[in-house]
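Sharing a structure with you now.
With one protein chain withheld, the remaining protein chains of the complex are depicted in position.
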Amino acid sequence: MITFYEDALCENCYAVRLLLHMLAVPYTSHFIELYPSRANLQPRFRAINPLAELPVIDDDGVIIAGAAPILVYLAAKHAPGTWYATDTPALAQVTHFLTLAERLSATVGAARRHESGFAPTDLPAAHTGATRLLRGLDAHLWFAEQQGNAWLLPTPHPTIADLACFPHVILCEEGGISRQPYPALRRWCDRVKRLPNFLVMPGVFLTAPPKTE
Amino acid sequence: MPDPTTANLWHPIAACADTPVGTPQRTTLLDTPITYTLHGEGHATAASSSMLPVLIRYGYIWTSLGTPTADLFDIPEYAEPDRRRFNAASVSVHVSAPRAVENFLDMSHFPFVHTGILGAEPHTEVKEYDVETSAERDEVLATRCRFFQPQPSTAADQGAEVEYVYRVPHPNCAILYKSSVIDETRRDVIGIFVQPVSQERVRAHMLVCVLDDRSDDETIKRFQQTVFGQDKPILENQFPKRLPLDPRAESPVRADRVSIAYRRWLSAKGITYGVIPAA
Partner (left out) sequence: MSAHAWHPIAAARDLPPRHVFHAKLLGQELAVWRADDGFINVWENRCLHRGVRLSIGLNEGQELKCQYHGWRYASRTAGCTYIPAHPEGAPARRIANRIFPVIERHGLIWSALETSPDDLQTSLPPDPLVLREIAIDAPAAIVEPLLAAYDPPGHGPRPIFFIQPTDSESCVIRGVVPEPPPTGALALLRLHDAALCALRDVAEQRPAA
């Protein structure tokens, strides 16, 4: 059984929680409060992850820390042909978006942590970086739609690339970054929300069910 | 400049349990930067350009930019020894303090915003409840508030119709009394103490003072932070961010009688900070 160390309000934990639910992998949750008590800095959590960061999973002794490595671990183990890529170009594309998600966390996520009072940051720099990345992602998805693709990769099934980027995009307004200039991103968010076993977190609303013919 | 009523209030600025002892901390209150230090033995100091009055109450540090004309409101249940009492969350929200308080007083959003926890469709009806504004105690009180909740608290196994009492003893603080699932003769107490950072930004501190002998602190915190985290994006998508006090400004219905009374009470107090005063 997987033990999942998480905080209910952490967007990187949300990416992992989404995949666990979509794969229907059972787990027990262990709440580590990042703010205001900063339980992640306590010795008992540092013993599990010396970086004192969330998320972490412990899969019967295999300890993996960080959203991207955990997503890779879970998807490669449980759903290699769908949620995780196996062919060469797709593997590189997935890696591209996992890296992009880290950059979103350092800009969009930093703005959110700043506005939430969790951690101060250089807000104008975070917003400038965020705008650049969100514009690029919005353009990518607009052209994907033009070619009949719904997801970040040109595959019929979504991948961990989508789940890695989604939390940052859907929570960006908590960092004072409007999603209004990014219509393709807003439509993609609706599509992610309509995936089977989708789960909200605080700050995320459901969308309407799809039109049935 | 805040209005005199607001300036002379006690305002919460931090939870003691989340404040390192002996190290100066910074925060902002009513657009004013404040430095405060929690010393040992339940004593704290605070200053802006000059020293400020300080009070430690209910696990929080309170201060004032003016001269407080009254003592802080009383919560007798806080002294009961068998209760779990702690700060469950301190959340920053881009909204005015009165909007945050009004949301706390609102039951009709439970099925839509706290789906599966504090409410669920089709149980959406807000039944008649009583509202009074007491001149003697200077507070707004809503009683006989009843609502069906799928998971009323961390101590609950199943859904139940719960009864609430809402009390607003301070323009930016509200207290909720909720029937306990552990002891039907007593009530859980949850307080929201809003720190107005500016007219349109707040830090909302949430006090729990509950009867729950089986959940650990982390579980209770997670529950309250989830609920609060669900309110945050609603509040941040509300316009205008300041609360309009003109009764014709928005479209209240019968379920909003407590909010109507709250807005009227703020008007009568002459509050202008964080609101759009009635013409």
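Order as written gives the chain letters A and B; numbering starts at 1 within each chain.
Rule of thumb we're sticking to: contacts are C-beta pairs under 8 Å (C-beta built on N, C-alpha and C of every residue); 3 or more make two chains touch, one makes a residue touch a chain.
Please read these numbers as outputs of a predicted model, since none were measured by experiment.
Chemist: Which is it among B:Cys16, B:Ala160, B:Ile182 or B:Ile234 that touches the chain not included here?
Modeler: B:Ile234
Chemist: Hey, which of B:Ala47, B:Val126 or B:Ala156 is the one touching the hidden chain?
Modeler: B:Val126
Chemist: Considering the whole complex, not just the chains shown, which residues of subunit A touch the missing one?
Modeler: Within subunit A, the residues touching the omitted chain are 131, 139, 142-143, 145-147, 179-181, 183, 186-187, 190, 205-211.
Chemist: If the hidden chain were put back, which residues of subunit B would touch it?
Modeler: 108-109, 111-113, 121-122, 124-126, 233-234, 237-240, 250-255
What we mean here is this: only the chains that are shown with their structure count from here on.
Chemist: So what's the Cα centroid distance for subunit A and subunit B, whole Å?
Modeler: Comparing mean C-alpha positions, subunit B is 31 Å from subunit A.
Chemist: Which residues of subunit B touch subunit A in their complex?
Modeler: Per the touch definition, subunit B meets subunit A at residues 15, 17-18, 87, 89-92, 94, 203, 218-219, 221-222, 225-230, 232-233, 236-237.
Chemist: Please output the residues of subunit A touching subunit B within their complex, sorted ascending.
Modeler: Against subunit B, the touching part of subunit A is residues 8-9, 31, 33, 35-37, 39, 115-117, 173-174, 176, 201-205.
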